[in-house]
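A single protein chain has been removed from this complex, and every other one stays in its place.
So, chain A:
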């Protein structure tokens, strides 16, 4: 719908997600722009895909491939999982598909759909060809091949996201002592000792899959203990009352979360398993809070 005009310069120091084009990207800038002003406090994880037919061919040979941006975000920034899928069409003013990186060839981004993720199933369709399958509850199916410009790491992020969405949040805790890494894309190695233990780009971490597995295994344990299939836990920065209500400042962990905390390197295992705000400084003021705020936002 909108060509991205001269956008304001980044204020924050761009992280690896920005450099990879999966955070603060074109779609994020569009929905956060005054024209839409949507989910302005939430992080958007996004990538450019080429829509393909099932075997992995170009969708439309006559008019060139259909390029889309797929993104996920949260209606409420403190939700632990993304709950919104965004789809946008990408066109180039002069059909300059091959000149993505050419300066001055800014694409036109048209937001086409917003879907609640609960009505969408994301699946990895073909790892080698980097194809994602998006199926809605109305059986609309898209096969989307990650744009070739991205390194393998980006498809690993999508794979991780698919795993998270399928299995739910691996681990959660009400204990504010537990420090949680805050986004899907890992941060670069730390500027402080506090973050140094966990934050390396996934491509450089051979043990990543084992850690993810550890988190998932513990997730199963946690789910067994809690008896719930999905947890609606998030942090609320504004409501001290609510934090107190849920005893989040209490240093005694709940029985459900204790075994998880004690048995695995939490920060390492969690660093890729949560979708939360990026600002590490907020750790101390934002404790995870069990609340139905997120449900109410969409609720009847």
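Here is the rule we use: a contact is a pair of C-beta atoms (placed from the backbone, for glycine too) under 8 Å apart; a residue touches a chain by one contact, two chains touch by 3 or more; residues count from 1.
Here is the rule we go by: contacts and distances are computed from a predicted model.
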Protein name, per the UniProt record, of whichever chain is missing from view ("Vps72/YL1 C-terminal domain-containing protein", "fructose-2,6-bisphosphate 2-phosphatase", "Translation initiation factor eIF-3b" or "RAB2A, member RAS onco family"): "RAB2A, member RAS onco family"
Contact partner of the left-out chain, one of A:51, A:75 or A:153: A:75
Residue among A:54, A:127 or A:140 that touches the chain left out of view: A:140
Hidden partner chain, residues of chain A it touches: 1-6, 33-37, 75, 85, 110-116, 119, 136-138, 140, 297-300
